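Shown here: the complex without one of its protein chains, the others still in place.
Here is chain A:
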Amino acid sequence: MLIEQLINGITLGSIYAIVALGFTLVFGVLGIINMAHGEIFMFGAFIGVIVTTSLQLPLWLGFLAAILITAIMGYMLERFALRPLRSKQGVSHLAPLISTIGVSILLENLSHHLFGAGNHPFRASFAEINFQIGSITIYLVQIVIFVISVILMMGLSFWLGKTKAGKALRATAENLETASLLGVDTKRMITMTVIIASAMGGIAGILVGMAFNSVTPQMGLSMGLKGLAIIILGGMGNVKGAMAGGLILGLAETFIVVYGDSGYRDAIAFLAIIVILLIRPQGLFGQKIST
């Protein structure tokens, strides 16, 4: 039973981590908390449901469609909600936050309108594949989620640290004007960041749909808030911190149910975050703003 709970915790934690990676990428480069990230995540889940359940198409197409559409949404978000604010003088530094909150409300209501209020089941045969080891049931989806989250984290670290585009991105994060003077196309870098972050949200969405078989227009909000808590815990803008923070929160939530009272699940998880932040205010892996 303990092993099963461990698997539950790691699955949940990996999903949190993927959501948080998208958050942390946008924060690291733009210094913006993207409140619409949770809703983009939710749209990814819905696209997965539509492609695999309603249209009966194979799962890889679902992933492709979810990535494509959330990437387009990321582009629109940057083009219409963030860029106009960046080019203007005298805009409050809170304006992009408010603007993304606006987008999140818009998207939640839009999905409500498009997909309806209820819970949508995710019927992919892939989600049914499982192994029995003794009395323990492990689903392939759970392993896939963990693997994808690790790959995304490592890929992102590599991309940011070792490639030219990653360097350009870090330069942009360091100082927008200097980077653009040095010949970095900052506009393109920023757009790309938001698009990649959104596509990662889309991937997380479809994974949640498969793992928990539950997709609703409201799922974005709570996931978004947890993602936010995780990047604070892991260190704002830090990729490894997002991964570690996600796993810590996922495991904490699960083991509170095992050893404590499930009614305090959210409360104690967040309490743990407060305690960690009291000891390490910059977060687990946080230094100054870096990626």
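Note that contacts are C-beta pairs under 8 Å (C-beta built on N, C-alpha and C of every residue); 3 or more make two chains touch, one makes a residue touch a chain; residues count from 1.
Everything below uses one rule, namely that contacts and distances are computed from a predicted model.
The chain not displayed here is annotated in its UniProt record as "Branched-chain amino acid ABC transporter substrate-binding protein", chosen from "Ion-translocating oxidoreductase complex subunit E", "Branched-chain amino acid ABC transporter substrate-binding protein", "Ferric reductase-like transmembrane domain-containing protein" or "Hydrogenase".
Across A:R83, A:K167 or A:R265, the single residue that touches the chain missing here is A:R265.
Only one of A:T11, A:T52, A:T70 or A:T100 touches the chain withheld from this view, namely A:T11. Contact with the chain not shown here comes from a single listed residue; of A:H112, A:R188 or A:R280, that residue is A:H112.
Within the entire complex, the positions of chain A that touch the omitted partner chain are 1, 4-5, 8-9, 11-12, 109, 112, 116-121, 123, 130, 135, 137, 139, 208, 211-214, 216-219, 221-222, 253-254, 257-258, 261-263, 265-266.
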